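The complex appears here minus one protein chain, its other protein chains still in place.
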Amino acid sequence: MTRSLRLPSGLKLMNLLLGSWTGVVFAFLYIPILLLIVFSFNDSQLNLRWEGFTLDWYRALAEDTVLIDALKNTLIIAAITTAISVVIGTVGAWLLYRYTYPWRKLVNTLIFIPMAIPEIIMGISLLILFSMTMSLLESWQALEWMPQWYQELTIQRGFTTVIIAHVTFCFPFVLVAVQARLVGADASLEEAAMDLGATPLKAFWFVMVPYMLPAIISGALMAFTLSMDEIIISWFTAGPDSQTLPLKIFARVKKGLDPSLNAISTVFILATAGLVVLSEWIKRSSREVSKR
Amino acid sequence: MNRRQFILTASAAALATPAFAAAKKETLNIFCWSEYIPQSVIDQFAKANNVKVNVENYASNEEMMAKLQAGSSKYDLIQPSEYIIEEMVKDGKLETIDLANIPNFKNLDPKFTKMPHDPENKYSVTWMAGNVGICVNKAKVKDPIKTYADVFQDKFKKRIVVLDDNREMVSWALASLGIGINDITKENLEKAKGVLAKWLPLVKLYDSDSPKTALLNGDCDLGIIWNGEGAKILQEMKKSKKRKLDFEYVLPTEGAHMFIDSLAVPKGAKNKAVAEKFINYILEPKVSVAVYDEFPYTLANAEGCKLLKPDQLANNASFPVGDPKLDTFKMISPDMAGAIDKVVTDLKNK
Partner (left out) sequence: MQAAISTAAQVKGPQRRPGWTGWLLMAPMLLWLLAFVVVPTAILFVYSFCERGTPVEWKFTWENYARVFGGTELWPLLKCVLEAAGVTAVAVLVDWFRSPSRMREERAESAKRVGTAIFVTVLLWIVWTDLSNVFTGTYVRIFVRSLYYAGFTTLACAAVGYPVAYCIGKASDRWRNLLLMLVMIPFWTSFLIRTYAWITILNENGLMNAFLQSARITQEPISMLYTPGAVVLGLVYSYLPFMILPIYGSVEKLDNSLVEAAFDLGASPVRAWQTVILPLTQPGIIAGVLLVFIPAIGMFAITDLMGGKTVPMIGNVIQNQISGQARDWPFGAALGMTLLAMFAAAFWFTTRKQGDDAVMG
């Protein structure tokens, strides 16, 4: 890791220090994860200390449709949330940078509200909002002259409501990350592209997006992570068919967090790590092919 | 393995009972305590009756109330405790239950029917009972611990875990003062505050979800916890081969809280008939034992108790021996709930 640093020459000591600090921090990040993986093989229901090796929890996991469904729901919700958040956050940051909107300060403050507000307040207020909208709908549905499609309209807690809630607290993270990247960005970049005949859309897509990309990636990673791990807001807004993994895990605390929960985390982490390595490998081999 | 055995027996039972007419699949929306109803029980019921069962969980009575009050939640079956039932009945939030549709009601121990919070069982059926008692690690604590005051001694400073439940804490203080745990008035609360002011600084950990963890890990030596948690510790004591554990579960002589977790149908439920069917199903002796296997609280099902193994019945955390002083909670006014919250918040916030 240290060797690949592109730091100025004559700074070997600093490089070494930086590299080893990074190593220490990564160890800090991964020690609990390693432990979690090891304990997924623990022969103990309560899973507090090591009692012996077993694969039973992986067998139990294979039969545990509730957990598997919950993981599926979590991934669907996190993926859609990330996609919407990236679009809203990136476009929002770019527009706020490019144009001077009236009440810009107000908009900037509003963006931070979902971050600043405690999750429980946001959860309950969104649930109240959804149920108020529903009762409003229902009261008008009593009117007979309303069209058929309107009569059938209904708001139920489910994927849509969770995703709405998740996007609301995730997109500000993307926006702030992209905004930080745009500070001091060369304004002439985009204009130069347009002077050369690019349409505004093309200028945005081929000039601005690549420039913002590192921030977009980190924003997307943050949004995905936040959505994957959210409990309180999900508890209020999720319906019976959209229960997420954190909700199901939380529901099992009382029973004791048995190792099958470690097992599902392990399977997921290893699968992700595998995918990352695979995509790197594909990228690298395609690069080598193109070099030839 | 217990679970698998249960599935086998339950599916045999399911085959024996005539399947529900499969014309239209009905849904049953259950809002219940965290994983209180084992998934296997739900799956079996769904299969036998051709019903789609949706489950959402909550971690406290108050959480349940919050979500019900926020609206847009249409549940068919909820699982409130005694003092919440009293309140919901008063506010007209529960449907009446027709016991004629629940023949298995007779399986319940008469001790747990016709209780003060619902004298005629018009609105609720007891699901499981439980209590709050003291759990002691005898390897670390040599003195006999019999009362709340025994727990909160200076020498146990920062070795105590208690439930993170303000009303419980106040009730312990009241009991140790010789005041009834439901006698919550302004004056009594003031007295309780004096006691708690000495007690709370000794506490290392407040945990309602899994207080057994700190006891088993050795971070705390004694605590006041749910009896189901205590029963799990006693089970672990027998199971663990590698190390010797020595715990005991005692009910304080001043008296303790007994909670009655029940099943009830909230107002506006769409599928009361199926909910009643589910209540009846869960009162089957075998089903109730399957629940006890995962949640060793006090089994209220007398017929079910007959099926338990001797060592399960001998677990004194699940099944109190002798005749301890146990009281249920009565509903309290919102003002008093607020006052209790203020007392504990102030004391913790020193």
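Per-chain residue numbering starts at 1, and chain names A and B are given in the order in which the chains are listed.
What we mean here is this: a contact is a pair of C-beta atoms (placed from the backbone, for glycine too) under 8 Å apart; a residue touches a chain by one contact, two chains touch by 3 or more.
Quick caveat: nothing in here was measured; it's all calculated off a predicted structure.
Check each of A:Leu136, A:Ala192, A:Val209 or A:Ala273 against the chain that is not shown and name the one that touches it.
Per the contact definition at the top, the residue touching the missing chain is A:Ala273.
With the full complex in mind, choose from A:Leu55, A:Leu136 or A:Ala180 the residue touching the hidden chain.
Checking each option in A:Leu55, A:Leu136 or A:Ala180, the one touching the absent chain turns out to be A:Ala180.
Can you work out which residue in B:Pro119, B:Gly178, B:Pro310 or B:Pro334 touches the chain that's missing from view?
B:Pro334
Could you tell me which of B:Asp43, B:Asp109 or B:Asp164 touches the chain that is not displayed?
Checking each option in B:Asp43, B:Asp109 or B:Asp164, the one touching the absent chain turns out to be B:Asp164.
Which parts of chain A face the unshown chain closely enough to count as touching?
Its contact residues with the unshown chain are 1, 4-8, 10-11, 14, 18-19, 21-22, 25-26, 28-33, 35-36, 39, 47-49, 88, 91-92, 95-105, 107-122, 124-126, 128-129, 132, 164-165, 167-168, 171, 173, 176-177, 179-185, 187, 191, 200, 214-215, 217-219, 221-222, 224-225, 228-229, 231, 245-246, 249-250, 253, 257, 261-262, 265, 268-269, 272-273, 276, 280, 284.
Applying the definition given at the start, please give the residues of chain B touching the unseen chain.
60, 62-63, 65-67, 69-70, 91, 158, 164-167, 203-207, 213-214, 217-219, 334, 337-338, 340-342, 345-346, 348-350
In this section, only the chains that are shown with their structure count from here on.
Roughly how far is chain A from chain B, centre to centre by C-alpha average, rounded to an integer in Å?
Centre separation, chain A to chain B: 36 Å.
Contact residues on chain B for chain A in the complex?
Result: residues 29, 33-36, 39, 54-57, 59, 66-67, 70-73, 209-210, 212-213, 216-217, 232, 236, 240-242, 294-295 of chain B touch chain A.
So in the complex, which bits of chain A are touching chain B?
The touching residues are 46, 48-49, 51, 64, 66, 124, 127-128, 130-132, 134-135, 155-157, 235-236, 238, 240-241, 243, 247, 250-257.
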